[in-house]
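The structure is given below, and queries will be raised subsequently.
Shown here: the complex without one of its protein chains, the others still in place.
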Amino acid sequence: MLLTIFFVLSGIVVKAFDTPNDDGSSITITWHSDSTYKSYEILRGLNPNVQFDKICEANGKDTIFFDADVTPNKNYYYIIKGKNDSLINLSQIIGPIKSKTQFFNMFYLNLGICIAVLFFAIIFYIMRARSGGKLFIRRIPALNALEEAIGRATEMGKAVLYVPGIMDIDDPQTIASMSILARVAEKTASYGTTLYVPTSRSMAMSMAQQIVKESATKVGRPDWYNPDNIRYVTDDQFGYVSAVDGIMVRDRPAANLYLGTFYAESLILAETGHSTGAIQIAGTAMSDQLPFFVAACDFTLLGEELYAASAYLSQEPIQLGSLKGQDLGKLLFVMVILIGVISQLINWPVFYNLFNTCQP
Amino acid sequence: MNLIERLSHLDRRVIFLLVAFAVVIPMLQPIGLPIDITKPVKKVYDKIESLAPGSIVLLSTDFDPGSEAELYPATEAIIEHCFRKNLKIYVMGLWPAGSDLGNLALNKIAPRYNKNYGTDYINVGYRPGGAVMLLSLGKNFGDIIKVDYQGTPIDLLELGRAVKSSKNLGLVMTLSAGDPGILHWIIYFHARYGVPICGATTAIMAPQQYTYLGSGQLVGLLGGLKGAAEYEVLVNRKGRASIGMDSQSIVHVLLVIFILLGNIILLHQKGKR
Amino acid sequence: MIFQTIGIWIAALLTLAIYSFLYKDNPFYKIAEYIFVGVSAGYWAVVLWFDFAWPNLFAPLIKQQNFFYLLPIIIGLMMFAPLIPKISWLVRIPLTFTMGVAMALQITQITQGDIFPQLQATFLPFKGVNVYTSITNLIIVIGVITTLIYFYFSKEHKGPLGLAAKIGIWFMMVSFGASFGYTVMARISLFIGRVYFLLHEWLRAI
Partner (left out) sequence: MKRTLPLIIVAGSGFFMLVAFFIPSKFFQDTSQTFQNWYIGVAAFFVFIGILNLVKINIEKIQRKLRDWRYCYILLFFLAFTMATGFIQGREGKAFLYMFYNFQTPLGATMFSLLAFFMASATFRAFRAKTPEATILLIAALLVMLGRIPVGYWIWHNYPDLVEWIMTGPNTAAKRGILFGIDLGLISMALRVLLGIERSYMGGGGE
């Protein structure tokens, strides 16, 4: 009798449900009330007619509680007790509630779709490139400069210096750099210009030697190839830089090409190269180093352009296909941004909310 | 040979000397230039001010001696602010040397505020594994952290027992010098577990963080020594960062002159041709 | 106390030894450099063992006889396989395992933590905000789109596309300039830190 009266007075309205998108290990309880309480107690029982145990005490501002101590597929009943200094009110008994294991986390559906689309695009283009489909890649301006620089070095009777970064051949930038080296070696070999390739890793050296040799053979100048010009210097960052600086100052190459992964040494290389008056062409995806290359070199391949240049020159299906797939991704992003901006203009928040990611 | 030509052949050691003087002299004879407060720094300050006493701040010291100059002053300033607000500090490091540099600051500041190890602050040392570790950490601290840096089982420490999951944290403050660091806290920890992140980074990393400030994934930011100096002004403590600001100003002016001179030389040479 | 003073002197002399490189390369610099590499590698090994490897891998195995921990240790030990040429290929097992886990997590977390929030942050309003904000918002939207267009390789950059790409470059140059300025700041700060040490802790001049 007393209980019913309190229920009517208290006006605490409670809802309890299986927490969505989880492994069935929790039940969500929410409540709201017309009067204010200092704190709430959450009571739980396995049977509406038997004793309820206190499982949590929440403060007066809370309106939600996750009961994470439940067994899936078992019935539970809940009561919320609102407490003030003098007053204690109870809500109605809520239940039975069961928690269940969900198969798919619907919160992440948007992420899943995005990943699936990107995967599909990349795989699709790689397959197309492999089956011999023509994929267009725009010409990269700095590549024209590359040929000019080699031409100028030839006219001046000076060498070309090629620095493939300071990382090993497991670095994608180094791999991209090697494709460009192949083209540079072809050009220098056909002109008979000397090409220096100092490397900071021994594996990078053997790979560079192999590539340069092949390129020389390809243009019919196997005699031009000189393995002594492609040397391993040292793994040590600053040690490597001072050795390369030494080549620049002593041999004064007319063209310095820095393509690959660079760290703090970028600015030391670019400075020394500049002081020798060489044409400098740089390219790296290390965005922290790009500013120094842009400021001190004549041409710079910015970020992804390094990969694009490599794909353009090598025409290798994996590189071409991935680049194409990523291009599609960029196109989609541009479209999404435009729709997003328009949706804000016309006060349509649905689209914005499609991109929510944090779990509530 | 005229002046400009002589300048263009200046020995670099002369430049080195000029830079050294520009740093040393203002330190011996401070000018006391006023330090302005930027928004991202104020936001870090406001965030810590807004935390209720007793809240736990995870201080991740993700740097090493290489960037100690930029990040250590910020470490001290943040710790001092937290202790003053009676917040609890949970130190860990994604870089091996980070936690020892954190200890240096803790041991210096904790006694001033009568804070005790184990209840008011703890240090759980270096945690390898970067991004993947952070994902596991957010779910269950117990999986990753079993002992503190001295080898004491974490459950014997009051603060160690208090932190079981990301839900127990009021804020993550990372002092980040690179990889792994602030980016991983944002992408791997904040995105999955929603704990607010503040950061102090080296100045090199600061411009990139503005994309995350813009999206709200990062609450506030102390960029480089200047950020630390601003924070020192906010918490009213005369530290290493504010002392260095005069020198920083003079060298910047010197370098601006260098760049302008260099380009005048370029124009001059072009004119000649 | 005496040890502390000696420590400060060691630190100061090592600092000066490194700076002697600015005059020219010399044996003092080399000695300091090699000490640095040796000490830091030793430091790494000790910290890794005490903070991580012992409590998280070996202690549970040896003290609690939890043989479940054998697996990560065995996979980890395969990292040493290249020392024995015959089984050197085994190094690929830990490499591929860590790559597999890391790459998968990279895919989901980049989407969740970078792409989605950053796209959402670019859906900026022009209405209901002040003029200053709406101009800034417009600039951000244009900047993001034109930068993306610059990195779009599937079409020749001619006409409107070429113009957009050009604008993209300008945006990038402004941001590179900002990075440049900040990097200058960072490097100078490092030197300030050392001068502070020399003047404050060593010479006690400030």
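Letters are used for the chains, namely A, B and C, taken in the order the chains are written, and counting of residues starts over at 1 for each.
Criterion: a residue touches a chain if its C-beta (ideal position, glycine included) is under 8 Å from a C-beta of that chain, and two chains touch if they have at least 3 such contacts.
It should be emphasised that the depicted structure is a prediction, and the values quoted were computed from it without experimental measurement.
For the chain excluded from display, the touched partners among the shown chains of the whole complex are A, B, C.
For the options B:M27, B:I144, B:V219 or B:L234, the residue in contact with the chain missing from this view is B:I144. Considering the full assembly, B:I259 is the residue among B:L28, B:L156 or B:I259 that touches the omitted chain. For chain C, the residues touching the absent chain in the complete assembly are 3, 7-8, 10-12, 14-15, 18-19, 21-22, 30-53, 56-57, 69, 71-73, 75-77, 79-83, 85, 88-89, 91-108, 110-111, 114-115, 118, 121-122, 136, 139-148, 150-151, 168-178, 180-185, 187-188, 190-191, 193-194, 197. As for the chain not pictured, it touches chain B at residues 10, 12, 15-16, 18-19, 33-36, 38-39, 64-69, 96-97, 100-101, 104, 125, 128-130, 132-133, 135-136, 139-140, 143-144, 149-151, 207-208, 210-211, 213-214, 226, 245-246, 248-249, 251-256, 258-263, 266.
Even with one chain removed from view, chain A keeps its contact list with that chain: residues 21-25, 101-105, 108, 112, 115, 118-119, 122-123, 126, 168-170, 172, 175, 203, 235, 264, 267-268, 270-271, 274-275, 285, 287, 291-292, 294-296, 298, 303-304, 307, 318, 322, 325-326, 329-330, 333.
Heads up, the rule we're going with is that only the chains that are shown with their structure count from here on.
Chain C has its Cα centroid nearest to the centroid of all protein Cα atoms in the structure.
Seen from the Cα centre of chain B, the chain whose own Cα centre is farthest off is A.
A straight line joining the Cα centres of chain A and chain C is 14 Å long. Centres computed as Cα averages put chain A at a distance of 24 Å from chain B. In chain A, the residues that reach two or more other chains under the touch definition are 287-288, 357. Shared interface positions of chain B, defined as residues touching 2 or more other chains, are 191, 204, 208. On the chain C side of its complex with chain A, the touching residues are 25, 107-108, 111-113, 115-117, 119-120, 122-127, 141, 144-145, 148-157, 172-173, 176-177, 179-180, 183. Of all the residues in chain A, the ones that touch chain C in their complex are 108, 110-111, 114-115, 136-139, 242, 287-288, 290-292, 294-295, 302-305, 308, 323-324, 327, 330-331, 333-334, 336-338, 340-341, 343-345, 351-352, 355-357. Within the complex, the chain C residues that touch chain B are 22-23, 43-44, 47-48, 50-52, 55-56, 59, 101-102, 105-106, 109-110, 112-114, 117-118, 120-121, 140, 175, 178-179, 182-186, 188-196, 199, 205-206.
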